[in-house]
Structure formats: structure tokens, C-alpha cells
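In this view, the complex is presented without one of its protein chains, the others remaining in place.
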Amino acid sequence: MQRRTILKGGAALAALGAMPRMAVAQENMITFGGSVPMTGKAAETGMNVLRGYECAAKFINEEMGGVEIGGTTYQVALNLFDDASDPARASSLIQRQVDEGVGFFLGSFGSAIVLPTCAITETAGRIMVQAGGGSDQIFTQGRKRVFGIFPRATRQFISSVNMFKELDPAVKTVSIIYTNDPFSKFQADGAVASLAEAGIEVLDSIALPAEVSDVSNVLTTIRANTPDVLVCTTHDNTSILIARQMISSQTNVPMLYQTLGPQTEAYQKALGKYANTVVAQTYWDEAANTSGDYFGSAADFAAYYRANFDRELTYHMASGAVCILSYLEAAKAAGTLDLDPVRDALAALDFKSFYGQVRFTEDGDGDPSLLGPMLIQRQEGTMKIISPKTNASAEPIYPAPLWDERT
Amino acid sequence: MTLFLQTTLNGLMLGGIYALAAVGFSLIFGVIGIVNLTHGVFVIAGAYLALLFYTELGLDPLLSMLPVGALLFAVGWVYQRTIIDWAISRASVEASLVVTFGMAMILRNLLQLWFGPDVQTITPFYSFFSISLGPFRVDMVRLVALGSSMVLLLGLTLLLARTHFGRAMRAVAQQPLAAALSGLNVKRIHAMTFGVSAALAGASGAIIGIVQPFSAASEVAWTLNAFMVVVLGGVGSPAGALVGGLLLGLINSYTAQYFGPALTQAAMFLVLVLMLLLRPTGLLGNPYGESR
Partner (left out) sequence: MAGPVQASHLAPLLEVRGLAFDYGGVQAVQDCSFDVSNGGITALIGGNGAGKTTSVLSVSGARRARKGHIRFDGADILGLPAHEVVERGLALVPEGRLVFEQLSVHENLLIAGHTARSRRRLKDNLDYVYDRFPRLQERRQQNAGSLSGGEQQMLAIGRGLMTSPKLLILDEPSLGLSPILVSTIFRLIRDLHNDGISILLVEQNLHQALAIADYAYVLEKGRVVQSGTGHELLNDPKVKEAYLGVA
């Protein structure tokens, strides 16, 4: 008796697996699958991305009453699991969801997780739209059903080099410190290539392991060479460590530029007044003059988010939310939830949103001219946009005062 | 030459922290024969407690080492008396490896639930100072950390050498049966050993909190470091932990300076493997002999 029930269940599961669309479209509900690091070393940003997904789903269900696709109104549901920042665990979670027939996937955070999981969804013919992996490998291996909000890592530095050229005096030398993982390394490689193209000399390019407890030695090298700009494509905690040790060892550079870290509250708390003048990237800012359907303007998104969620707002919430908007826009255009038409509509997508204009390249990553990073600098405690000039809310402070001359 | 000496200095500073963070692990391994994979959690729990004392009461981490140590002593005691003792008496000493591994995962996630996954730092006023000695430069926090480590390691050395409790720990480590027959309450000594070990881990956590950013996820690295320190220096003694810690710091520092920071972990594992092949008891050996 019991045995037969199990057999029946198995048969039902097998049927589900054979017909992915059915599971997706159940009861006028669009369910997004995927995993997010809610624990483990990527959890801090992982939670940010997750809040972004949740914010979009909440807004669409509660404020808009769902979306109409092909004449039917759908609600949005999230079915996301904690991958604990572990690629192996994420892979088995995604494989299970693929087996259960999930068709639309949202991304985890970190290229190390996105890369293996998008390989699984691609092979199974499912779609992934993600805002957590910028590594080139995600986009350059011929995948047709993987889309990223961010431009690939090697293209993320073009806007930064433009700013370097505009600074007065112009930047002549740069040193780079990067974490030795796929994303940070590609970012650093991209920086080296973009800098070379612009004729800026790269003095050092130093790799750090994922777990660092001391960068004294690296800073000894930096002090010996003194670049105009020190670029760190490192993770949050490494960025804090580098900055702290720079301050205490009086390692001064005219500009400290850390792609990840300075945006966070933890960074500001750890460094206090010394966090001022540090430059970072952001893919979105609430002060940006972008707007579109759904939330309205960037400021409207920020207001809605703050009214409903506690976690400190960063650009990851915005880029997470825009993943879901992209799916819905594509499905609306396609007029169906079938996988192939939605995929084609995503590839052809071009719509204005609170996040800016969303368009993907042929390889699936964000168009660098539209979705490349803005540069922000902390000035007297708040982050100001300093580049591109069209969006800028403040002039860059350059060169930065010496550490021990700050008040 | 200046570069070499500065690198050496950096390595020694780092090594002092490694040594203190590892000595409790080493003690438990030496006295009870348990590889306590929960050790890194004790370290990070100490860092979080120091952070709480600092933000809530304004207590400097160097002072909060005392209450943090006391709290973790209690945690370590209870942990041994309950979970560890159950595991050993119902299964085996080897089973404790699995149990402590599982507990580490549970506790790591609990820490994450309580304190959130965000990276934390403790920033007392001297965080951004450094001291210059001629051409050499040393971070104040690192110097403070090294100093506190030395004081605590010396304290532990005296405890082990001069007090009845210290002698009892060494006796239990070597001959648990004879120790019991000499009137020692072996279970109590085991619990005390866990308590002392957790207290030292907590104190080192308070120091680590001022030296570098931490989150619940960093506990894995501290367990691993402790393991390497023990393999390098030898089990069970503060001197072994010191030698192992300083050596680990130097390996880290020299590799970072002369071969690139990305290779530090590879270099540490290379030395680890060499040590296991050539001198599996560590440089200073096991002061408790092979009598287990």
C-alpha cells in the first residue's frame, strides 16, 4: 500500500519533469526558482540580492495586483533556497529544481556559484536571469539562455578609465590588488586591458587569496611604488582590511578605489572618518535620474523598499529587482510563459526602468554602455555620484588628503 | 635587507595572533585527544562578544578579554560536559571529530542568525595608529595583539607548570587511568581543559576583532589555522603553539612578499604536508609522550 503511494508520487514527479511549463504556470502563478547565499561567506551581499527579488515580487503582487501576460493575470512567487555560499550545494539545489520542472531561474550571488548553476539550467533548456555573476566565462561559453544584468567583468572598467582621464591632474599610474577568484580576477584583467588602452601605466597587479589576515607586505610594495590610484577588486572584508592597514601604516595614495566594500554600512562603521574620499562602483544609485514602468523613478524604488524592508539599501537590491522586471517584460512581449518565446524576448529586450535602460548584449551580459557601473565617492559621510558626468551629484575629491590630515 | 626585516616583522606580528588562537585547540588535542573542529567558532564568538562589549558598554577589547574569556570558559565547560562527553562515552574519541564538525556548522549558522551575515570590525581609538622604528613600521593593533598573545601564552605556561590544576591537566593527558587512581577527577579536568581552551580562544577572538574584519564564516579559517599551528609546532604546549604560530606567520609573510600573496595558502599546505611526512609530531613534539 505504502509502496504504491511512493510509486505514484514518483510517476507524478516524472510527469512534472517532462512538462516544465505546467509547474510554472500553476494557478496563475509565475514561480521563480534558484538559490541565494543566505549563510556563508557571500551571505552579506546574497541577502541584499534576495531582498531585491522579494521587493520586486511584493510590489508586483501587492501594488500592481500581478501582471497580465497573454490575457491572464499572474502573481509572482519565489522559491529560493539557501546555498550557503557553496557552489556544490547550489548545484545540487538547482539540479533538483530543474528535475522538479522549474523553468525560470534567478541567480545566486558570486560568479563561483552562478557559473556552475547556469551551466545546469542552460543544459536543461531553462532560463536564468541573474545579477550576481559578472565573470566572463558565464557569457563567453556560448550559452543562449543565461542573462546577466551586469556587464561581463572585463568590460566593467571602461567607465572607470574614463573618469581617470578626466581627473585633474590626470592619472598616470595605477596599482591593482585583486582577490584570486574568477570574478575579481576577470575584473582586474579587464582593468589592466582598459588602462593599457588608455595609456595609463599599471605598476603592480597583486593577487590575494580569498582569506587574508594581513596585507602589510602588499602595502610595503605599494608604499615603495606609490601609484596615483590604488584599485582593489577585492571582497568586502578584504577591502576593509586593506583600508585599515593603509591608514595605520600611513600608506597614502591620491585615490583609493575599491570596487566592493565601501558601499556597505560595515565599511563606514569600521573606518569612520577615514571612509571619506574612498571611491567605489555602483550599478545603481537612488539619486540617479532613471525611471520607467513598475516602481517609477530610482527614488521611488528606494522609498518603496525602505517602507517595506529593514536591510540597508544597496545597488544589489535594485539589480536583483530588475531581474524579475526583465522576466516579466519579456513574457509580456512574448505573450506567453513558454520557455523559447520568453528567451527570445529577453534577448531582444530594451526597456526603461528605475534601474536605467535594460538591454543585453548578444552574449547575454548587460550592455556596458547602459548598464556599466557609475563611480561613487564617500564625501562627508554620504556617497556621491562622481562619474559619469551626466549623473554626477558631486565633483570628485582628488587627490585625497593624507590619512593623518583628516578630520 | 630592510624589506626582508620588515617582512619578518610582519610575519612575527601575525604569528603571535595565530599562536594564541591555536593554543586552546592544541591543549584539547594534547590533553583529551580530541580534534575540536568547533574551535574556530569559539574564536569568532569571542570576537562577537568583544564587539558587543565595545558597542554596548564601550569596553576596550583588551579589557573585555576577561569577561569574554570567563563567558567562553563556561561555554567550553558545558560543551564538554554535555555534547563531547556524550559523544565519547556513547561512541568513541574519533566520533567526536564528526560531532564537533557538525556542531561547528550549527553554531556558525546560529552566530549568523544572531549577528547577521555582515562583516564586523571593532575599532578602538588606536586602530589607525602605527609605530615607526627607523625604517620599520608596525601597526599598533598588531603590536597590541602580539603583546597580549605573549602575556596570555606566558600565563598559560605558568598555569601548566606551577599550579596543581596545570600538573593535573598534564597528568590526565599522559595517563588518564593513573590520574584517576591518584585522586584526580578526570571528567572535571577534561571539562576544565575545554573551559580554559575556549576562554583562550575567546580572548584571541577579542584581539582578532581589532586586527581584522570578521564574520561568522571566518570561523573555518581559524580552525584550519589552529590545525596548521599544531602540526608545525607540536601538540599540547604553549611553547609549541608559539613556535607553530610564529612559523605560520613567517611562511605567510615571506610567501606573500616574495612569491605573491595568492600563494600563501598553497605554501602553508605544502609545509603542512612536508611536516606530516618528515616530523609528524611537530617541531617541539608532544610533551605528553606517546603514552596514550
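We just call them A and B in the order they show up, numbering each chain from 1.
Keep in mind that, in the parts below, a residue touches a chain if its C-beta (ideal position, glycine included) is under 8 Å from a C-beta of that chain, and two chains touch if they have at least 3 such contacts.
Predicted, not measured: the structure shown is a model, and the values here were computed from it.
Taking the complete complex into account, the chain left out of view touches B. Of the candidate positions B:168, B:210, B:230 or B:248, contact with the hidden chain is made by B:168. Contact with the chain not shown here comes from a single listed residue; of B:184, B:216, B:229 or B:251, that residue is B:184. The set of chain B residues touching the chain not shown comprises 164, 167-168, 170-171, 174-175, 177-187, 287-289, 291.
Everything that follows uses one rule, which is that only the chains that are shown with their structure count from here on.
Interface residues of chain A facing chain B in the complex, by the touch rule stated above, are 38-41, 43-44, 46-47, 85, 180, 206-209, 211-218, 220-221, 236-237, 240-241, 244-245, 247-250, 264-266, 269-272, 274, 403.
Interface residues of chain B, counted against chain A in their complex, comprise 3, 6-7, 10, 13-14, 17, 108-109, 112, 117-121, 123, 127-130, 137, 139-142, 211-218, 221, 252-253, 256-257, 260-262, 264-265.
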